[in-house]
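Below you'll find the structure, written out as structure tokens, and then a few comments.
Shown here is a partial selection of chains from the complex, left in place.
Each chain gets a letter, A and B, in the order it is written, and its residues are counted from 1.
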Amino acid sequence: MQPDLLTSAQLAHTSHLFRTHSPLVHCITNDVVQTFTANVLLALGASPAMVIDAEETPQFAAIADALLINVGTLTQERAGAMRAAIESANANHKPWVLDPVAVGALTLRTEFCHQLLALRPAVIRGNASEIMALAGMSQGGRGVDTTDSASAALPAAQALARQISTLVVVTGEVDYVTDGHRTVAVEGGDPLMTRVVGTGCALSAVVTASCALPGDRLDNVAAACAMMKRAGQTATRKSEGPGSFVAAFLDALYQEVKA
Amino acid sequence: MQPDLLTSAQLAHTSHLFRTHSPLVHCITNDVVQTFTANVLLALGASPAMVIDAEETPQFAAIADALLINVGTLTQERAGAMRAAIESANANHKPWVLDPVAVGALTLRTEFCHQLLALRPAVIRGNASEIMALAGMSQGGRGVDTTDSASAALPAAQALARQISTLVVVTGEVDYVTDGHRTVAVEGGDPLMTRVVGTGCALSAVVTASCALPGDRLDNVAAACAMMKRAGQTATRKSEGPGSFVAAFLDALYQEVKA
């Protein structure tokens, strides 16, 4: 089954929705990417908020438009705050997204992420190794890096999507967004993006924001991937390395939604 | 009562004091803005240090010149470390500043901030919604964003300042610094600053540093606001979006105190 390609009309439409809806995104994410994640969302016109105490996360998940759960620097305490947030999001019919960073190799996060699948994420976004590990088809990658290609993980992504009736995004040189039946491929980006911490984690945050937009979720999520890949290409052209890339990338995202 | 405007002589004087005094600022702030806050203080010639364990915070608050308390990613554990730091700062006659991020909507931080008012902050710095919520005049904003204008919150700021004998800074398109009797208005800045995470939180850190300088505190705090607004304007002129803004902003602050 050949994946669809995202149309430029859909991309323009979703960009427009970001600008007009300014979704409020509750991010419970890892310690390394907090600033970059917030700046990516702000550049796109969304509104990020990082609320993390188990007493506050359910309150805020009820207020926010969507919730991001990223287990990159999971702690047992943080896991409790995440679970409370997810339960509140579900009770309040707010979508939540799982970024299963480095799942597979480490027991705590692997068990936790498997438990979370029962709480029905709207989207799971990971690299090939993470998606394969979550689908029970491999042991995970090397640290936070994948050891597989996204296309190799596509069957696992499709199986996982069908199994728990969710969308799965497996990212790499090409990103694939699938509900297990329909699959959209998103090309673009640049290898320089892998030399900057948090591009994948920030994509998960943008995917989360896109879940709060009206219209077809699969198309909006694919458009979110495409916005990031296009900004990555623009930024690579304008930069001399991973340092200048960061500024150029945020500027490019800002132009995406301003245009 | 018409607010005063800050004189350029006062601004130049406070800039000079930053350069010559290099205040050591103990920051207990949120997870999202740590790097940016530290870099803003360093650009201005101040010395930041983030010490967070409840066993260490009282020791360090006694050594530092001033203490910042920012509740953006409050946890119950962090609240204890903050309280211990404040009590030590008070015992050692060091000023401390409260940034009541997102107070109003979330119970834990709202109760905590109200308790902290009894410990007499030297300055409270917030956006309109936060100041109104702290003064008991509204329910807070939308996440970390304000839903009110600074001028609308000025009466609340003045009432709060008089009530607990402190300075209140309410920031927005215009910043107001008030002791409840005298009010200074600070104009400038640019809307692009709201598309970069931590400009408000970093301002609170600069306000904290300014509390350690000799001279009139209200004037020094107003000058701190003006330095940030002026750097924001300079950076906006030199940048193409929120990414390049960050670098240009830190460069502009560095030039503020070098000049």
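General remarks:
Operating definition for what follows: a residue touches a chain if its C-beta (ideal position, glycine included) is under 8 Å from a C-beta of that chain, and two chains touch if they have at least 3 such contacts.
Treat the numbers as computed from the prediction; the structure is a model and nothing was measured.
What's in place is 2 chains of the same protein, and the file's complete complex has 3 copies in all.
Here, only the chains that are shown with their structure count from here on.
Superposing chain A on chain B by their CA atoms means rotating through 120 degrees, a value rounded to the nearest 5. Averaging Cα coordinates per chain places chain A and chain B 32 Å apart. Taken together, the chain A residues at the contact with chain B in this complex read 24, 31, 34-35, 38-39, 42-43, 47-53, 55-56, 59-60, 63-64, 246-255. Of all residues in chain B, those touching chain A in their complex are 30-36, 72-76, 102, 105-109, 142-145, 194-198, 239-244, 246-247.
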